[in-house]
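With one protein chain withheld, the remaining protein chains of the complex are depicted in position.
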Amino acid sequence: MQTETLKKGRSMTLPGLAPLGRILRFLMRQPTSAFGLAVIALLVIGAIFAPLLATHNPYAQDLTNTLAPPGNGHWFGTDELGRDIWSRLVHGTRITLTIIALVTVVVGPIGLAVGTIAGYYGGAVDTVMMRITDIFLSFPSLILSLAFVAALGPSLSNAIIAIALTSWPPIARLARAETLTFRAEDYVSAARLQGASDFRIIMKSIVPMCLPSVLIRLTLNMATVILTAAGLGFLGLGAQPPLPEWGAMIATGRRYMIDSWWLVTFPGIAILCVSLAFNLVGDGLRDALDPKQMNRR
Amino acid sequence: MLTRSRTRGLLRQAGTIAVTLLGLLVLTFAIGRLMPADPVRAIVGEEATQDTYMQVYQELGLDRPLPMQFLMYLRDVLTGDFGTSIRTGQPVLNDILTVMPATLELATLAILIGATLGITLGVIAAVKKDRWQDQVIRVFSLMGHSMPIFWTGMIALLIFYAALGWVGGGGRMEDYFIGLVPEVTNFILIDAALAGEWEVFWSALNHLILPASLLGYSSSAYITRMTRSFMLDQINQEYITTARVKGLSVRQTIWRHAFLNIRVQLVTIVALAYGALLEGAVLIETVFSWPGFGQYLTSNLMIGDMNAVMTCVLLVGVIFIALNLLSDVLYRVFDPRTR
Partner (left out) sequence: MDTILDIQNLTVHYRGSPAPAVRGVSFQLGRERLGIVGESGSGKSTVGRAILKLLPSADITADKMQFQDTDLLALPEKRMLEVRGKRISMILQDPKFSLNPIRKVGDQVAEAWRVHMKCSAAEAKAKALQMLSAVAIRDVERVYDLYPHQVSGGMGQRIMIAMMLLTEPELVIADEPTSALDVTVRMQVLSILDGLVRDRGIGLVVISHDLNLVRNFCDRVLIMYAGRVVETLKASELDRAQHPYTRGLLAAQPRIGGPRQPLPVLQRRPEWAEEART
């Protein structure tokens, strides 16, 4: 009992990512989240070795062999321009990962900045910033991204910007809540008494404390990012042809769906698997963060 | 009974809503200004002279500074003028009122399916926590949350419509029924029932059931998870033991005692899920050729019809705020402790 609280106390004051290793071990022990981790690992491997795994050039057209069913040298068949669907799927992992990575890299700092500043200063700064956050939160993210992409013009990079613009508010909320709990801690007061600037206190004392929970929240968000990106691609507002983005592949395959089922089926399964994987990992993380669960198993 | 603190609370809430609404307007206005389409060119056409162009440019107030333009926009919105759609030539508000019932009909049936499914599964998962039922429900509901709904829609159409012929295909009903029923509410099921046209009713239901089930399934994931977690909080409470001591079975205890206590929270969750469902509706309407709000929005996005897009986005925001408010009010009605 006593050692338990001691351990907890120590990991609480350790700024940074010490508990992440423990969480990873927890995730591996459960079949569902272990499966999720495995799929994500495959996704990363697929993206790194895409040129080796692909059997064809994803852009090479072969108009003599269009809409060929799976088999016969093309594992997943060919599309309306005779391109190999397997190779396009494999190269598509790079686009998916790029979207996830860029959105996360943009959203994390924005959310952290807004949340920590609002939480640290409090008062009017807090009120104004949280009001703005609430306004963004009062839209469903896909519809707001749709509007942003429409305003910026359809392209992959604009889709990423639009998704990022709509997914920072929950991170900001979280960072603010965390900041409020740390703001009154002794080491923050100590830093202030030593004459550290506000910027320095936020960067050195508060941001590192918020980081673990923000990182986890970002992971939880990834499945939604994938689905939103695929949705934008499907509506023609995301990645543009001939990029092998999965949502866009489904959109073009739709015309040939009745006779050539493989055009839409495989990209769809790919989206489903990856977003399910992130959801399973996210669900496991939620359990891992529940202290009661952690101790019991 | 309006106490002073209560009045102050209501005033503060009204102030918050007003500020949020103003924020929504700023946001939609910004999106409208960012849009690459040239609103003047869209009105006067490609062959207009420079003079005509400038005249319309000034009529639209585009020569004035942005804050002025925003105030003009604000004035228009407050007087109920949302502009004219370039594509249809109709006032945007009329357009939206025409397409909205189709979406509401779809979304309402979907939320009924999603809430029934989600609440039932959530309760079972909580009661059977960590047993195999819990795991199966967890994966099943995460599947619903993970599927790209536009793709599932296409696959479901392939299977249930093209291959099996169990349900109708795209659209709200068979083409030869269109125009058969007088449009009263624009909710086909209601209109058909009012007119006593049961064939039309069944055709409409047949077309509605597949997209509504898919939307419902995808929204049930969130409802399932929240129900499970609310229920787990209740199951460990002492009053549950009291009910068991009285001789109630597990099932009776769950539904007569624990469930009553999560009802309030569930209302909030379902209201929020209903709002999120509109998002799925945008995608699924495209797949099912559903003549609703989502299709209206996406088709106007493609051609850059500024007024229509701004109004659609604004409307969704207002619906979200309204749903939040509604769940707040329902909370007070259902919970004796807040009375």
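Lettered A and B in written order, each chain numbered from 1.
Just so we're on the same page, a contact is a pair of C-beta atoms (placed from the backbone, for glycine too) under 8 Å apart; a residue touches a chain by one contact, two chains touch by 3 or more.
In this text, all values refer to a predicted model and were calculated from it rather than measured experimentally.
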Missing chain touches which shown chains? B
Full-complex touch with the removed chain, picking from B:His207, B:Arg228 or B:His257, is B:His257
Looking at the whole complex, which of B:Ile17, B:Leu248 or B:Leu330 touches the chain that is not displayed? B:Leu248
In the whole complex, of B:Trp198, B:Tyr239 or B:Trp255, the residue touching the missing chain would be B:Tyr239
For subunit B, enumerate the residues touching the unshown chain of the complex. 237-239, 241-249, 252, 256-257, 260-261, 335-337
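As a convention for this text, only the chains that are shown with their structure count from here on.
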Subunit A residues touching subunit B - in the complex, by the definition given at the top: 32, 131-132, 134-136, 138-144, 146-153, 223, 227, 230-231, 234-237, 247, 250, 254, 257-258, 261, 264-265, 267-268, 271-272, 275-276, 278-280, 283
Give every residue of subunit B touching subunit A within the complex, in rising order. 19-20, 23-24, 27-28, 31-32, 34-36, 135, 138-139, 142-143, 145-148, 150-152, 154-155, 158, 162, 275-276, 278-279, 282-283, 286, 297-298, 301-302, 304, 309, 312-313, 316-317, 320-321, 324
